[in-house]
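Structure first, commentary second.
Excluded from the complex is one protein chain; the other protein chains are retained at their positions.
Each chain gets a letter, A, B and C, in the order it is written, and its residues are counted from 1.
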Amino acid sequence: MHETVATVVENRDLGSGVHLLRLRNREVCAEQRAGRFVMLGVGETVEGNPPAPMLRRPFSIQRVEGDVFDVLYRVVGVGTTCMAAMKRGRVVEVLGPLGNAFTPPAPGEQAILLGGGVGIPPMVAMADALSANNADWKAFLGVSSTADAGCFVGFDDRPSWDSRVHRATMDGSLGFHGHVVQAWLADREANPSVTKKRVYACGPMVMLRAVAKVAASLNIPAEVSVETMMGCGIGICMGCVIENKRFTEGSVEDRSTMSPYDRWLMACTKGPVFDAQGIVLDDGGLLH
Amino acid sequence: MHETVATVVENRDLGSGVHLLRLRNREVCAEQRAGRFVMLGVGETVEGNPPAPMLRRPFSIQRVEGDVFDVLYRVVGVGTTCMAAMKRGRVVEVLGPLGNAFTPPAPGEQAILLGGGVGIPPMVAMADALSANNADWKAFLGVSSTADAGCFVGFDDRPSWDSRVHRATMDGSLGFHGHVVQAWLADREANPSVTKKRVYACGPMVMLRAVAKVAASLNIPAEVSVETMMGCGIGICMGCVIENKRFTEGSVEDRSTMSPYDRWLMACTKGPVFDAQGIVLDDGGLLH
Amino acid sequence: MSTRWSDPIAPEDVDISVDVAGLVMKNPVSLASGTAGYGPELSHAMDMSTLGGFVTKGIAVTPWEGNAPPRIAETSAGMLNAIGLQNVGLRAFLEHKTPYLRDLRASGVRVIVNVIGKTVDEYHRVAKGLRDCDAIDALELNISCPNIKEGGIAFGTDCVAAGEVTAATVEGSDKPVWVKLSPNVSDISSMGLACEENGAAALSVINTLVGLSIDLESRRPRLSIGKGGLSGPAIKPVALRMTDEVSRACSIPVVGMGGIWTATDALEFMVCGASAVQIGTANFVNPRTAEQVVQGMRQWCAERGVAKISDLVGTLQRK
Partner (left out) sequence: MSTRWSDPIAPEDVDISVDVAGLVMKNPVSLASGTAGYGPELSHAMDMSTLGGFVTKGIAVTPWEGNAPPRIAETSAGMLNAIGLQNVGLRAFLEHKTPYLRDLRASGVRVIVNVIGKTVDEYHRVAKGLRDCDAIDALELNISCPNIKEGGIAFGTDCVAAGEVTAATVEGSDKPVWVKLSPNVSDISSMGLACEENGAAALSVINTLVGLSIDLESRRPRLSIGKGGLSGPAIKPVALRMTDEVSRACSIPVVGMGGIWTATDALEFMVCGASAVQIGTANFVNPRTAEQVVQGMRQWCAERGVAKISDLVGTLQRK
């Protein structure tokens, strides 16, 4: 983890409020592992005042190329609006890489990558890592409509992957008509295989819930990367918690080893990657 | 008075933290009279937050040329630091012109303009107005040293005025060695004249006090433009007050017409121009 | 109202009028006391007839000097003020300020006079002096006058004193009496209840938080008298919390304020229980704020099919 600054190399508008921000910082790149994220200082700083917005914002690292790392983001509020205005050369405060990382698949396992919208970035990171290791993988990526196809950029930029990549839209305007989990299940049916699978997923809560449910019923191990409201990214604000399913629904033995402190897990340090069956995939309705 | 926006035409660095900001807005220009000022929205605005800094800042209008008006300013804090970063094309919120204006000299009177540092701008406005009316005037302008000579820009840009303009520095590095009031008195001695005089002054409090004292002793009418801490510029915050000398030191008749309400005068609406003998030229030590 | 919104309607079909204890206002937005002078000052910068209401600078029975400058200082997302309630006094108010206010009222804007005093009797006398005045609709008592040192009571932080001053003013007045509560208390609801029990028609929530700002180089307070009142967006979370608390504890209407900058801010106060709102500090930064907030509130309701803005009041969903 580094508390440092990075320089904007590019901030590409991909349409529909989705942008690709490319930042240069060698140290951050050196420590990246698929699933990790950075806290970016996106606000405007005026002497004598805190930046506005004040808190840094968390973003997954999508890809590392040399000493440049990429962040794919969607404009949803004040912080991301500030990001969209960043010009080449601008210096940005960065803390990271933070959090744990996805567990690599065991030898012989096929990785199934499921990414929805701006949840696709960690899947790009996984695909890069898996490809570098010549591991077997397939990706199912979904957005609501072709207008959001900018979210696919990390995969679009690797045409050689095309046979592994399955795109889907909710409205059917591009690729598979339906959501990513449906796309995956349809593909399973069309191309049955006996290879062991391991699922990796990132996207809206509703998608992660579907992933966890399907993976459980198929008895496939699944890891999900969650997005909670983060204040610090390093375990000091205790703001980013997600509910520990072993605490609320665990077995008697599970519970006997736990204290009330263990009900809520900090997503920034214990996560953002969790076993899909280990946490309650619910956000009180305030996040997506 | 207009609540409007203006476009930055130029923001020229004149050295030593002094800048000339040129703003385009036809309506503001149309209502300008020497001595008036504008409230500028100088902060950065980020959605969902007030601008930082929040309050607008008051600046004299130095000169109007067509639909462009000039503001000469010195970087002293957060707001003026933001101003220094403004680029051509940037849109700035403007409220103005505000305040009263200098009383023009009576026919036959000679106007003596005394300006110190970033108090010179209203004297530029006066010189422009007087020259347009072919009135007789002399200006005495002071800065601390030649490094601050950028403050003279409004006069430097009118070489034809040179015979009327006397520059002074506190350290003697340019022009007269001493402050503006000394420069004026030295010139009076060197060039005695019987023409009736009327004094107009703007600058630090210590200078305005000297002006008021000398003018009183010479029995010359004098008007000063004061700079107080302003919140609104239009008489609604009651923040910008200066003490009414007629209230504290006035005659019995004076006082009999006044209520306690009259002790403090709002500089934004009753001023910024006041009779030098009518107000207490003291700022509690917190302004310059 | 349910959490879900309905289909959009036309902006002109939204009823944005509100009723504050029988006083119907054409929209929920007033200018807050001390931030809009006596009326004419702002009329050059905005169309005053677009307002729901207008609250005057505090009026005392005699003119007050106010404090020496500096009277204001900026802080992060806020400002401190210690104007010291400089005011023309009751007589000059009636003579010089009511003509404009009478016209403003005739244009459909509710006029509320903010009242200050150092003793219960002084409040009572202002109330009596304003009897039969046809330029005004209601009184708003400012019970957080910073005059404890001059022998006045801490009306704003003591339930008994707040009740007394309310009762005395109500007794003296022929108009509805609103009481403006101080946020510098452990329990603002009991203050509100004390006022309600003594005849207050509505409660204005909140006045400024007491704060201090200093200049480190000179090691002196930035304001001449030392402390001042904090206002602006910095205090909005405290103001929303108190609006919610008071509106649930009391049965008279609440008028909310504290840091309102946008239509969204104003609507948040209504959802938290305010029947109407006031805008203060924002007027200094953009004198057309109130006009824009009114328009924005109407638009927001139209887009969500809210036909009557007052249906939003106090609809905060709790778990």
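Note that contacts are C-beta pairs under 8 Å (C-beta built on N, C-alpha and C of every residue); 3 or more make two chains touch, one makes a residue touch a chain.
Since we're looking at a predicted model, the values are computed, not measured.
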Legend entry - Contacting the left-out chain in the complete assembly, out of A:E10, A:E27 or A:E93: A:E93
Inset, instruction - Would you indicate which residue among A:V9, A:A147, A:L174 or A:C237 is in contact with the undisplayed chain? - result: A:C237
Legend entry - Touch criterion as defined above, residue of C:P28, C:P176 or C:G211 at the omitted chain: C:G211
Legend entry - Hidden-chain contact residue, picked from the options B:G35, B:P50, B:G79 or B:G235: B:P50
Inset, instruction - Touching the hidden chain in the full complex, which residues of subunit A are there? Just list them. - result: 1, 3, 41, 49-56, 93, 95, 228-229, 231-232, 234-243, 259-261, 263-264, 269, 283-287
Inset, instruction - Determine and list the subunit C residues touching the chain excluded from the picture. - result: 3, 75-78, 80, 157, 184-187, 209-214, 216, 218-221, 224, 226-228, 230, 232-238, 240-241, 244, 259, 264, 267-268, 271-272, 315-319
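One rule holds in what follows: only the chains that are shown with their structure count from here on.
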Legend entry - Reference subunit B; chain at largest CA-centroid distance: A
Inset, instruction - Can you check how far apart subunit A and subunit C are, centre to centre, with Cα atoms defining each centre and the answer in Å? - result: 47
Legend entry - Gap in Å, rounded to a whole number, between the CA centres of subunit C and subunit B: 36
Inset, instruction - Go ahead and note the Å separation of the Cα centroids belonging to subunit A and subunit B. - result: 57
Inset, instruction - Hunt down the residues of subunit A that sit against at least two other chains at once, touch-wise. - result: 48-49
Legend entry - Contacts with 2+ other chains: residues of subunit C: 76-77
